[in-house]
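Can you keep this structure in mind? I'll have questions shortly.
Every protein chain of the complex appears in place save one, which is left out.
The letters A and B name the chains in turn, as written, and every chain counts its residues from 1.
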Amino acid sequence: MSARQFYLTVLIFSISMRVQKMPTIMASYLGKDSYLLVIVYYLVSFVLICLAFFVLKCMKLYKEASKNSNLSKFFKGLLLFFVSLYFIFLSTLLYESIQDLFAHVLFDNISWNLFSILLVVALFYMGLSGLKSIGRLMEMYFFVIIMSYFVIAIFGGMQTDFSAILPLETINFAKIFNEYIPFNIWFGDFMLILFLGNRSEGIKLKWTLLVYFISMAFTVLVTIEFFGIYDVYAAIQSSLISVITEMSMLGIDVGRVDWFLILFSEMGTIVCSGLCLCLAKECLSESLPKIKPNYILFVISVLLYLIDTQILVDTNAKEIVFLEILSYYAFYLKIIIFASILFISIVSWFKYRKRQGSELDLFGQSLQEKREVPAFSDSATMLAGSSHNEGSSGEPHKTNNLTLQKKSNSKKKKAKDKAVAK
Amino acid sequence: MSHIKRIFKRHIGVIILLVLLLVFPSSVSNQAKLNMRIIVTGIAIDKVDDEYEVTAQVVKNTPGTETPGTSATIELVSDKAPTISLAMSKLSYKAGKVAAFSHTSFVILGKSVYESEGVKCLDYFIRDKIIKASTMLLFAEDKASDQIKKTKDIELSVGLGLQKVFLYKERESDGLMITILDFLKNSENFSQTAVASTINLTTNDESDENGKSSSSSGSSGSNSSSEGGNSSGGTSLSEDSGESSGENSGESSKSGGSSSGSSGGGSSTASSGQGASEYFEAQSPIMCFVGGKFACKLESEEEFVGFMLVYKESKNCDISLENEESKVSINIKNKSSSLDVRYENGIPCLDVVIYIKNAEINEILTDKIVNDVTYSEYARIEKAIKAKIGELVSTCFEKAKSAGADIFHAYDIANKFEFNKTKKLYSSYEDFVKDLRINVDTKIIKLEY
Partner (left out) sequence: MGKEQKRVRKSDQIKGNAQKTNKKLQNSSSNKKNNKIKGKKLQNQPQTTQKNNKIDKKIENNQKNHNLVEIISNSFVDENRVNSSNFIINGEKISVFYVESLIDKQLLSSGLLAPLEKFVKNSIENVENSMKPEEKQSENVEKDMNVNEQQSDNEKNNTKNDKKSPENSENNTENDENLAKITKNNKINVENYTKNAENSTYSDENSDKNIENGDNIVEKTAENVKNNDDIVENLAEIIKKQIVSVSSVQEEYKPDKIIEAILSGSAVIVLKTKALIYPLYNPEKRAIQEPPTSRVVKGPREGFVEDIDINTALIRKRLKTIDLKIVEFLVGRRTKTKVSMFYLKDIAKSETIKKLKKQIKEIDIDAIIDSYYIESFLETNKFKFFRRVGNTEKPDIFCAKILEGRVGLLVDGSPVALTVPFMLFEDLQSADDYYNIPALATLTRMLRIVGLIFALLIPGIYVSLQSYNYRILPINFLITLLSSIEGLSIPPLIEILIVLFLFEIIMEASLRMPNSLGMALSIIGALALGNTAVDAGIISPPSIVVVAVSSVALYIIPDQISQTRLLRLLFTAIGGIIGLYGIVTSFIILSTYLVSITSYGVPYMTPFAPSVKSDKKDAFIKHSIEDMKTRPELIADKNKTRQGGDKSVG
């Protein structure tokens, strides 16, 4: 993925994730102060993103350390397994919001069990095509998606009573921080930056932060608009994106054309769900290298379908319980993963910092020159290989086949040893 | 195993296609097809014997005639049930097809409902995902079903576009277009005061002479052929239609009289004059609710205009000034208002500032021929306008205050912008309203003559 694709993907992902069901659930807990929780989450995300970039830098150094260590491989495998579960659940959240929109809002009475098969097929195919295709897809749809979000925000703003968030004196910060944990599942940006950033080239911290700032501004705005339009009735709405434009269609006698905008924006959600699935596949295939990635993807897709149709099915109570469990799981998982990664990064930073001037790997090649390592080739990498190298031109760079050769040599060696043993 | 794998790999596309074809027959969804649906455009709710009587205005389709939407005919269907949702589901299939509520544009609550229990029945409409939250809310001064019956005789573009009519009326300070969501939101805020317009369709003299046939006189050619059938189309209305039209004609003549005045307005006709018999009443009274319960009705012209002057959505307004010598008619083309609450010696004071951005002296009725308005006369007129506006707004305010209604949402403003003080001084809404005073200021930016 190129840097530009990375930024666009992150922007769409961060918006799509937070303008669906999250504001309605937040409104039932916090009411008019929902936007403050959103701001708090984003501020925490800014810090985590900076740390993610630090970790990305350290990962290159760690690569050498973990090459010959079986323990690190096991640890890595275990870690990646849980990370993949995390991405599956992220994908589930987006999937569920798509279901909510189509099954409950746009359609009257459909058999979602059958309808969602096509969605699973689409996600499966996106996962199969890889991150490169998803990045290009985002690039292609970006203008349409962002314009639809923009127009939705404008339409919503026309009918918003912005004074609905007042009075500020009633803001209960204690309650806001109490509700921090249940909603953290929607704010998994550290993981996304880490794993997607590892597969992108040329990404910079300042642009990532700018993208997040835009996302924050938009999310906070639409959250305020949502509450300004619906006030106490915000909690009983299905999702923010499907209702925010309803009131602005009154004077225009053209039906519900805002639904086309919603559909365009929902395309971004579908692609983001595919992105999470793809990342889950990549993490899991690193964790279980003996199984073919496509089979893993198939299993993940089926799992996603089952979760959505069996657990997150129309009963709201089940959904809430599931989400609560998920939130706590996600929260503690993130802490563990974050702590582990940070610990390893700091250790590797101090340990291998001495070689920072030359930054050579074991083959004597400079790490700066060694741009492209094909994914899944080097089991020593800590987190799912490095990028599918595409520059801004999209032209693939020449790959460094040394690692491939090494692997094939080791295989030959093993075969020889076996033959000798026999 | 490898053989199976090979087949699978080679023919994966065919297999997926087969699976999809098996899984997706055209009857996969439980949805009724469009030609099995009937569109509900309006709902009226009354309470009869502790049950809700829901009357729905549905659009009748004439097959194969390619009838444009503006000339289709309306039917009425109704049913009773202990709850609104039960009643709605009962009348869903009454017309022989599945009712589609997604295009419902208005809901009329009858007197029997709002006087007995307020507006709690509106909870159904705010929760239901099919009916939009932007559906207009109207009140009937008597039976809602009578009013909805009369909409049948209005030209359909008006009948279906009742919401649009009220939108324009609102802009012209002739009525209010309040959605269910806005009404309920206002009921839930600090002020707990919500307002909405009434609908009062009057019958003209011609149709009064015809008596019972007033409801069946066609509004346009395409309606006339189906009118005979339609007048008894609703299953539970055939008995009532004769009676209700008689009652209404009596009532409407009363309200028709009250609406005529020197103010610009008069009864606005709903049809293009091809024999339509129903008319909207000008300046329909505004119903005022506090905490979901009926509080008062702003009936008189002064109260109505006073409210509309402050109401932000209305832009145009007509006021008239009168003294011993002359009568002057002012047309306000563009206005806005700002409200603020301050405390004077612990007493809340609502400052209302009305900005007249563009106004015009339409008419001067006096004995002498006025060629030009002198500067002193102009100043006098301006002064008179300000005084009149102050008077009108105060009248409205006092009427609402007397019923315990904070019609201009002063308590809401006070809580939002002066929360601490308000909390300290007036933790109770009723006390606040009791002590609330109003101060009206008018700023005329442009007055043409």
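Annotations
By definition in this document, contacts are C-beta pairs under 8 Å (C-beta built on N, C-alpha and C of every residue); 3 or more make two chains touch, one makes a residue touch a chain.
These numbers were taken from a predicted model, which means no experiment stands behind them.
Of the candidate positions A:Val271, A:Leu284 or A:Ile344, contact with the hidden chain is made by A:Val271. Considering the full assembly, A:Phe102 is the residue among A:Phe13, A:Tyr42 or A:Phe102 that touches the omitted chain. Contact with the omitted chain, checked across A:Tyr125, A:Trp207 or A:Trp349, is made by A:Tyr125. By the touch definition given at the top, chain B reaches the unshown chain through residues 13, 24-26, 28-29, 31, 33-35, 37, 39, 41, 59, 61-70, 72, 100, 102-103, 105, 157, 160. Although one chain is not shown, part of chain A still touches it, namely residues 2, 4-5, 102, 106-108, 110, 115, 118-119, 121-122, 125-126, 129-130, 132-137, 139-141, 253-257, 259-260, 263, 266-267, 270-271, 390, 392-395.
The rule we apply is simple: only the chains that are shown with their structure count from here on.
Taking the mean of the C-alpha atoms as each chain's centre, chain A and chain B sit 46 Å apart.
Residues 16, 20, 23-24, 28-31, 126-127, 129-130, 132-134, 161, 163-164, 167, 177, 179, 181, 184-185, 188-189, 415-417, 419-420 of chain B are the ones touching chain A in the complex. Looking at the complex, you find that chain A touches chain B at residues 104-105, 107-111, 114-115, 117-118, 121, 163, 166-170, 229-233, 236, 238, 243, 246-247, 249-251, 253.
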